[in-house]
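Excluded from the complex is one protein chain; the other protein chains are retained at their positions.
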Amino acid sequence: MRIPCPYCGARSSHEFAYLGDAAPTRPDPSAPDAAEAFHSYVYERDNPAGPMDELWYHSAGCRRWLKVTRDTRTHAITAVAFAGTGEGGR
Amino acid sequence: MTRLVDGGLIDRSRTLSFAFDGKSFTGHPGDTLASALLANGVRLMGRSFKYHRPRGVVTAGSEEPNALVELRTGARREPNTRATTVELYDGLEAASQNRWPSLDVDVLSVNRLVSPFLGAGFYYKTFMWPAAFWEKLYEPVIRRAAGLGRAPDAPDPDTYEKATAFCDVLVIGSGAAGLAAAQAAGRSGARVILAEEDFRLGGRLLSERAVIDGGSALDFVARAEAELSSLPNVRLMPRTTVFGAYDGSEYGAVERVGDHLPAPLPFQPRQRLWRIVAKRCVLAAGAFDRPIVFPGNDRPGVMSALALATYATRYGAGAGANAAVFSTNDHAVAAALDAAEAGLKLDAIIDVRPALPDALAARAKALGVRVITEGEVVATSGKCLTSITVRTPRGSETLTVEALGVSGGATPNLNLTCHLGGKPVWREDIAAFVPGAVPPGMAVAGAAAGTFALADCLAEGTRLGASAASDAGFAASPAPAPQAEGSPTGFKPFFHVQGKGSAFVDQQNDVTAKDVALAHREGFRAVELLKRYTTLGMATDQGKTSNMAGLALMAELTGKGIPATGTTVFRPPYTPVALGVLAGHHRGIDFKPARPTPTHEWALAQGAVFVETGLWMRAAYFPKPGEKDWLESVNREVKATREAVGVIDVSTFGKIDLQGPDVGVLLDRVYINMFSTLAVGKARYGVMLREDGLVMDDGTTARLADDHYVMTTTTANAAKVYQHLEFCLQVLWPELDVCLASVSEQWAQIAVSGPRSREVLGKIVDGLDVSNAGLPFMGVAQGSVMGGVEARIFRLSFSGELGYEIAVPARHGAALMQALMAAGAPFGITPYGVEALGVMRIEKGHVSGSELNGQTCARDLGLAKMASTKKDYIGRVMAGRPAFADPDRPTLVGFKPVDRAARLRAGAHFLKVGAAATTQNDEGYMTSTAFSPTLGHFIGLGLLKRGPERMGEKVRAYDPVRGGDMEVEVCSPAFIDPQGEKQRV
Amino acid sequence: MSDLLEHIAPTRLVPEGHYGPEGATGVSARAANTSASPLAAATLVARKGATGRLIVACAAAGLPLADAPRSSGGAGLEAVGTGPGRWLVLAEGMSGPDLVARLAGMAQGLAAITDQSDAHLILDICGERARAALEKGVTVDLEPTVFRAGDAATTVVSHVGVTFWQRDGATYRFAVGRSFAPAFLRWLTVSAAEFGFALAGTGRG
Partner (left out) sequence: MSRYSFLSLIANALNGQTGWKPAWRDAAPKPTYDVIIVGGGGHGLATAYYLAKEHGIRNIAVLEKAHVGSGNAGRNTTIIRSNYLLPGNEPFYEWSMKLWEGLEQDLNYNAMVSQRGIINLFHSDGQRDAYARRGNAMRLAGADSQLLDREQVRALAPFLDFDNARFPIKGGLMQARAGTARHDAVVWGYARAADRLGVDIVQNCEVTGFIREGDAVVGVETTRGAIRAPKVGLAVAGSTSRLTRLLDLRLPIESHALQAFVSEGLKPLVPGVITFGMGHFYVSQSDKGGLVFGGDIDGYNSYAQRGNLPVVEDVAEGGMAVMPLIGRLRMLRAWGGLVDMSMDGSPIIDVGPLPGLYLNTAWNYGGFKATPASGWCFAHTIAREEAHALNAAFRLDRFRTGHIIDEKGVGAQPNLH
């Protein structure tokens, strides 16, 4: 599998570290339901069979976290962007 | 000898000697082991897996199921090597396998006498009585009888490499379609790789008498090869098997660099793994000759008709003194006639069809070959084939032949098209599976796609080669395809001759038509169940010669037809791949990088004993002459440090440079304690959690300037923590203005510890005030040492003694160590290793990797009081879950053996004294132990249920795996200087 | 493992010398930052949202920067893009602290600058068969029409993280983490030996 890193170009997936589903976002730790929200954030996953936004870290390359849209049935990658900012750089 | 008089692509001017089962033979360059054996009249080449039946070669390619040999000897022995793919070299040694005492007389061939018992699934129904006999008696016997060849006796002496290649168009296979595709793509300027499994380009063209562009097929191959070689954008890769298609248009291939030689050339590998990244791929892998299942079809001498022809035409080898062909299709008949023209004595063609096309009939007549139409071979005889029985509507007759070529038609070689989940589809018009969904970027040309006529293969190859190049962005000029005369492609679907006697579907695994029927009878009808129940298709040919027939037989039995019965899915590898080549350079000492510290060579010169710490090599201890064991050395090192001064290289810690206005905010969020309030010039110990509330790492972080901090991590977690910080900055809080840089490699860091450490340090600093006032505990100084070497000095202590960590640019690490040694000589400065470091931290009750094992929370480790309640931090919320506050949770305490002479061992579990040794009574375990030279007995740290409430209690340390079972006393984890006074002096 | 390396400790740099068939030198490599000729290095990391302004500031000071995996030179410095808003900057004949100060002057507070002069082995690799040797570990396309002079890559070679760039048509410059340099050289030596490999600057064995 090759991941088209927006900075480095397409690289073998072994240059990257995988975190998983990009959908969960860190809840507000001061909210009254924080315990339940964190449980969901840390542990519960949609685990879709199909396209999924996921976080990969280009650990052996530019050290950027990427949001990769990938189909878990075919491994086909349809979109890649820097995670977090959505923009091209710092 | 059955070497034909002339012809073949062998160099008859040179003779090669080789040995098979200790007997000497000769062959020629261009031969394979199989062709040379046949040319020497050797037909018996192996024994089958289960019944140990005599077997001969059945193919001329990598799909060979029978002619498996142990090639070479000793450490280079290669079991299960297909004689059909071994290029002959001078001095080659091969031996048959899976037989005893000899290939000719194999005692285990008695298995076939009990074959009425040994049907498919036989094992599952038996060997159960009595229960104990399976493992003691039956299984060992089965294991010894099973298996094929023997593994080598010693580590592989050869080397391997792994390489990556990129191309616009990868062409797999160099037959007519592949060559045409490579030419079309190559002429466009696209980067082309042409991979060919064989040692010669040409594929079937090397074995057939076709006319292309008015000349011979061989001339066409030569011209194409010459042209492709001349193109700088084309890479020809013979002896290269593409074994797998992977995601992202990556293909795995093995180049056999030195397998055709007695040993690889100096400085060259035996094989090279290629990862080929191809924008487009044209698969032109040809087709397999389809066997027909008939009684006696496994006798040596019976083989594929195309193989029979190949041996005659390409290798000038007769498969027997005379031969017949049993066919269902024009292609096989034509190939057989080619063989006859090449000099093979072909007595008869037995075809299942009512008539042959006129042209073929006329050729047969001209060559004096008898044609028996509507014929089926129903029996064979001889240990190696001596005769066959042919049945026609007109009666039966027996023909005396030594070789029988069999062809049931063509099965497209679509293996690679399935590797990404594509399923083949059935084409009724050619009675074959052809590629269905193919991997992205792949196109299939020629026989692999079910296109069989030569002219069509050339045209399709040209077309797909050009379109692959144009898809990759190159303008392919529309050159005409090479032209060939039409070749007849008539056939009749025919899989199975009804008759008495064992008819083999999978020759290597001895699966017969009867076994398929039995599987059907017992309900194992799904193709995958059939395969697993009978082992059909699980031999080393991966079903290439057996799956299709097995499927056809099952379809006959279910009456559902072949497409509804299904197909098996092909997975990588296409052909078996040596494990050595998949590992490449990474074996032995080069399995993983060995990282030396900046003082490694110095430590080596001091006689240090090293230990692997992750990838690092660290000094474990520094033995001195006369010391009887490591413990004596370590005790000396600890004592010297506690009483005077010691030094250790701690460069392996992760070091991260953090700059920017928001560093303090970031650190407050990743550590449980506060860092934004840390004064410039100060360091603080911090603990960070994972978001699930468990401890991730610890270390000290210092503030060098208002917006500049440097963090240390544990050696093990350096990369993980850096990644975590980047996650925080890029994903969680992208608004924070913090810049990270790893400085782990930049700085050498040496800890100098002990009551005399200040005096030692004082001698090497360039005018820095290192007094207790000038550089207090947890203070940080920046300046220089050794007359101008930039340095950072941290007053930290892992040992509990007065201590400093001095960081200098890495190139000065060894010099710093030497300077410290010189400066400390008057005080008896002693280098110590990670063993002594471990002893001292256990004496102090500091946690380390054994406690920070990912299963402990801050409270378990007695660190909960560090947690700030004034802020949020990663892991805070989840650390509030009920289980984390359970007072019964094992918590860190210290332990002493009640018998002070006893040795404690980490890994012992704690039980209440008198309690039964059960999981329910398990109260925790010992995490770390050491002999404390300071106290004169062993000490330990451990996690004990309600530990801190149980000071002074005696508990049982249960260690049955090392024969240990003793009472230990619970105590504070801080064995020495619990108030931490020594480090503050 | 290979006979070539059998007597070389895995923690030491492969000593300078010739490896492989006598007479042939298809690949040459030379350590560029030896103790005799130090080479200063620093990471230059743009502050939050400051990449564009940093590029402008540095360009004004004579150092053009590309926010891409490219190398560029100017003002006696060589800068290589290693990530968005990140560069590795090299300077000959300068100390690390001097380089840091120099860059700080150029960056005008728009970047974090960290001395890395001791963090790497800098290795120049060239020769007719350099690409053939490098493709045995580099998983980036080195075809000259694809990876051109000035192009850079941060990647992993034989389990070792590296940044490398093509300085000119003939030379690839590799920056390899100091503690990984022995492993990298072991891989390079066995990979280049078949073409004849001349290694210099790593000290005598």
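Letters are used for the chains, namely A, B and C, taken in the order the chains are written, and counting of residues starts over at 1 for each.
Operating definition for what follows: a residue touches a chain if its C-beta (ideal position, glycine included) is under 8 Å from a C-beta of that chain, and two chains touch if they have at least 3 such contacts.
Since we're looking at a predicted model, the values are computed, not measured.
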Contacting the left-out chain in the complete assembly, out of B:7, B:499, B:580 or B:681: B:580
Option touching the unshown chain, where B:370, B:383 or B:521 are the choices: B:521
Interface with the unshown chain - residue positions in chain B: 49, 75-80, 116-117, 119, 122-129, 131, 134-135, 139, 142-144, 146-156, 158, 160, 162, 244, 246-247, 250, 252, 273, 275, 419-421, 514, 518, 521-524, 526, 528-529, 532-533, 535, 538, 540, 542, 571-573, 576-580, 582-584, 586-592, 594, 611-612, 690-694, 696, 849-850, 853-855, 878, 881-884, 905-909, 917-919, 921-922, 925, 928, 958-962
Chain not shown, touching residues in chain A: 1, 12-14, 18-21, 36, 39-40, 42-49, 52, 54, 70, 72-75
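To be clear about the criterion, only the chains that are shown with their structure count from here on.
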Selected pair, greater C-beta contact count between A-B and B-C: B-C
Centre-to-centre distance between chain C and chain B (centres being mean Cα positions), rounded to whole Å: 30
Between chain A and chain B, centroid-to-centroid distance (C-alpha), Å: 27
Multi-chain contact residues (two or more partners), chain A: 12, 63-64, 82
Per-residue overlap in chain C, given as positions that touch at least 2 other chains: 45-49, 139
Footprint of chain B on chain A - complex, ascending: 1-3, 10, 12-13, 17, 19, 26, 29-30, 34-35, 38-39, 41-42, 55, 57, 59, 63-65, 74-77, 82-85
Touching residues (chain side chain C, partner chain B) in the complex: 1-2, 4-5, 10-12, 19-21, 35, 43, 45-49, 96-97, 111-112, 114-120, 135-139, 141, 143, 146, 158-160, 177-180, 182-184, 186-187, 190-191, 193-194
Chain A partner contacts - residues on chain C that touch it in the complex: 45-51, 67-69, 82-86, 139-140, 153-156, 161
